[in-house]
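The complex appears here minus one protein chain, its other protein chains still in place.
Coming up: subunit A.
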Amino acid sequence: MSERKAILQVKGLQTSFFTDDGVIPAVDNIDFSVHEGEVLGIVGESGCGKSVTSLSIMGLVPSPPGKITGGKILFGDKELTKLSDKEMRNVRGNDVAMIFQEPMTSLNPLFTIGNQLMEAILIHKKGWSKKQASARAVEMLTLVGLPRADELMKEYPHQLSGGMRQRVMIAMALVCDPKVLIADEPTTALDVTIQAQILALMKDLNERLNTAVLLITHDLGVVAETCERVVVMYAGQIVEEGPVQTIFKDPQHPYTKGLLQSVPDMRYKKQRLYSIPGNVPKPGSVNTGCRFAARCEFAFDKCLTQNPDLYQTATVHKTRCFLYEDQEVSTHDRTLVES
């Protein structure tokens, strides 16, 4: 897995919102990369910055008040934060595509499915005829498992169910063979049986087309089921990163541990759920020390005054917690990992 090439690299990304109440760093200095053909999950609770991360990559942060204030986003040799609007439009859809939570609001109710799919194709594929585009659109609709693709082309979004709309969104996102597909809570608005269908489809497409998927979700079950690697975010920072097996079997950060224990498991009944005390802090409200310290049962003096680094505790496992400071693998090992 580790020998796969990183195709999307986020380095020291910082995205802030300039509001009347001051500058709010929604995403604060995060680093991660998406490797070729993998499914990487970003999990976290509301306000942790997972959606802002994805919007930053796509260059879709609402501005004002939002702005990328630091860091780099590298797609191949392109630095996405430095691109002009026009250049960025070429990247979107072509190299990196995105699907959203609410398939109803992401489709235009006034245009047919065919019209919207062909628009995406004709914008990106210069010199294609309408006929070619239409054929490609039908091909994509069939690929995502929609029946009677020919008729669907002439239908409007309101004629489709939620699950079908999300399939159309996926078809639209994949129409230009992007290298990376960002899926922001793609199944949150769907029922479980439909969610299972959509997740199975995304996994299948990931394998067949080798499209890397960056899956953003709050549902740990969805992560366990679909992702190979996981990034856990809390209050704008990455607190833990590792392969899905490690994160679920041997979590290190107290927040990850707490989060996993607070999920009710359908397979057996727990007498009492573990619950993390306190509330998710508002972005920007914790400035000194570890952002989780106020809710952490292991917090000690140092946690309240200094923010821990993201320690490399194993070749593929990182944790932002002082408890693991001395377990960091030596810099020599680290250079081996990075090279």
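As a convention for this text, contacts are C-beta pairs under 8 Å (C-beta built on N, C-alpha and C of every residue); 3 or more make two chains touch, one makes a residue touch a chain; residues count from 1.
The criterion applied here is as follows: contacts and distances are computed from a predicted model.
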## Note on the structure
Matching the hidden chain's UniProt record against "Chemotaxis protein CheA", "Dipeptide ABC transporter ATP-binding protein", "Raffinose/stachyose/melibiose transport system permease protein" or "Beta-ketoacyl-[acyl-carrier-protein] synthase III" returns "Dipeptide ABC transporter ATP-binding protein"
### Message
Can you tell me which of A:Val263, A:Ala294, A:Val316 or A:Val329 touches the chain that was removed from the display?
### Response
A:Val263
## Note on the structure
Out of A:Gln14, A:Gln197, A:Asn307 or A:Gln327, only one touches the absent chain, namely A:Gln197
### Summary
Per the whole complex, from A:Asp31, A:Glu102, A:Glu155 or A:Asp219 the residue touching the absent chain is A:Asp219
#### Entry: Residue of A:Ser63, A:Asn210 or A:Gln245 in touch with the missing chain, whole complex considered
A:Gln245
### Summary
Note that subunit A touches the chain not displayed via residues 45-46, 161, 163-164, 191-197, 199-200, 218-226, 244-245, 248-249, 258-260, 262-267, 269-270, 272-277, 279-280
